[in-house]
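Removed from the display is one protein chain of the complex; every other protein chain stays in position.
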Amino acid sequence: MKYIDEYRDADAVGRLADRLATEVTRPWTIMEICGGQTHAIVRFGIDELLPDGVTLVHGPGCPVCVTSAATIDAALDLAARPDVIFCSFGDMLRVPGSKMDLLTIRAGGGDVRTVYSPMDAVGIAQDNPEKKVVFFAIGFETTAPTTAMAVYYAARENIGNFSLLVSHVLVIPAMEAILSSPESSINGFLAAGHVCTVTGYNAYHAVAEKYRTPIVVTGFEPLDLMRGIYACVRQLESGKYEVDNQYARAVRPEGNIPALNTIDRVFEICDREWRGLGTIPHSGLKLKNEYAGHDAELIFNVKPVISAESSVCISGRILQGAAKPPQCPAFGKQCTPEHPLGATMVSSEGACAAYYRYRPSHNRKE
Amino acid sequence: MCIAVPGQIKSITGGDPMELRGVVDFGGVEREIMLSFAPEAKIGDWVLVHAGFAITIIDEDSARQTLADFDQILGEADANGEPH
Partner (left out) sequence: MTEKKIFNPVCPIPISDYPVVLMAHGGGGTLTGQLIDKLFMAAFDSSQLEARTDSALLTVDRNRLAFTTDSFVVSPLFFPGGDIGSLAVYGTINDLATSGARPLYLSAGFIIEEGLAMATLWEIALSMATAARAAGIAIVTGDTKVVERGKGDGVYINTSGIGIIDHNLDIGPACIRPGDVVMVNGDIGRHGMAIMAARESLGFKSRIESDAASLSSMVQLLIRAEFEIHCLRDLTRGGLASAANELAATAGVTIEFEEPKIPVDEAVAGFCEVLGIDVCHSACEGRMMIILPETQAPQCLQALKNHDLGRGAAVIGRVTEAASAPVILVNAMGTRRILSMLSGEQLPRIC
């Protein structure tokens, strides 16, 4: 496919890795924040091509993984109601709350549907006026405009039986939480290219400056990833900490203005609990008051609950880049993709799931 | 973080940005997607699609430039006589 195949040129990736090796003089630790990039890195074995001095750690950029167990429990309650059609992206269905997952609710008779787009859920609401249709609005800034548009459209068209259970999260507060953690060993960041198509990267300048950390906007194909890593290492080697866009075919500095406007129209910033990381101030989005009629939390009077998380699981440290999956005692034993204990195993994009799925040896040296 | 896949716009319908839709081809699979966030997109443009929305128009010149840059970086390596 165009814009995919030419960025999977194995020869060019290998040569760029060789080139990188000649420029590394010290060990560097780089975090790719985005789970989609984690997935691609492990799928294509990009980290195995890197010279010894360059280590990648996997950040909390998987929205499915970081959705709190309490929010999932709320979703399960809603999905089990006979008057509700609960719509979700497919990968959220397997994620356990404190006890079970949406697949189990569906098996028990709950009407749980997988949709490709939030707009499809609006269509389901129009087709089923006697039911209440709830869409599970998860995701970072890439996804937020799509759910914002769904609710904006529903409000405009008076589709009163459509609501959102919102658990959107924001990238920059998570990056700052990681950078300011005493455990942080991150020297540089690969910023998530697809989030940046929406947000742009102007806001990253202050972060790069404050933490003296280079941030490179990076795409998702092997050549894009290697290029992002190369650009990041080059900055580190020369003592720079700038924001650099290596995904220029998709990302503009100012981002996507219509998408950002739609987010602003519908959502406002709130504190958000992240699974494995705890509550991060100003790190989430919630519906504005004028959309209260489409807010599932208010409509169904969802009570906040504190959900217990596994005591063995170290997903919080993995999300911060302070540990790698094989270091967890439960990894591949009690905790597998079929029975995930924590955030990073639940989505196929999570760091633990990616390791479990793709690594020939789980005991290899890290 | 988010799957977004390149596809090419085959047709466009609707004028109001909220109703602006297009059929996008992903190498032989088509779907109607929202163009609300890419209102300036034209038929034949390539867009990145996430959750049924075009989130950005792919810039052909930048795409070409990226590949040209590689040749340059790798060319430097070759000129320095480094192995590959």
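In order of appearance the chains are A and B, and numbering begins at 1 in each one.
Quick note on the criterion: a residue touches a chain if its C-beta (ideal position, glycine included) is under 8 Å from a C-beta of that chain, and two chains touch if they have at least 3 such contacts.
Source: prediction; values computed, not measured.
A.B. asks: Just to verify: which one of A:20, A:33, A:46 or A:125 makes contact with the chain not shown?
C.D. replies: A:46
A.B. asks: Take the complete complex as the reference. Which residues in subunit A touch the chain that isn't displayed?
C.D. replies: 1, 4, 8, 10, 13-14, 35-36, 42-46, 48-49, 62-64, 89-94, 103-104, 106-108, 113-117, 120, 138-139, 143, 222, 337-339, 347-349, 356-361
A.B. asks: Please identify, in ascending order, the residues of subunit B that touch the omitted chain?
C.D. replies: Against the left-out chain, subunit B lists 1-3, 5, 7, 26-32, 49-52.
In this text, only the chains that are shown with their structure count from here on.
A.B. asks: Measure off the straight-line distance from the CA centroid of subunit A to the CA centroid of subunit B, and report it in whole Å.
C.D. replies: 21
A.B. asks: Along subunit B, where are the residues that touch subunit A in the complex?
C.D. replies: Checking each residue of subunit B against subunit A gives 1-4, 6, 8, 17-18, 26-27, 31, 33-34, 36-39, 46, 48, 50-53, 55-56, 58-60, 62-63, 65-67, 69-70, 73-74, 76-77, 82-84.
A.B. asks: Considering the complex alone, what residue numbers of subunit A touch subunit B?
C.D. replies: 1-4, 6, 12, 14-16, 18-19, 22, 33-37, 61-63, 89, 116-120, 139-140, 142-143, 145-146, 149, 152-153, 156, 171, 192, 194-195, 197-198, 220, 223-224, 227, 230, 246, 248-252, 256, 258-259, 262
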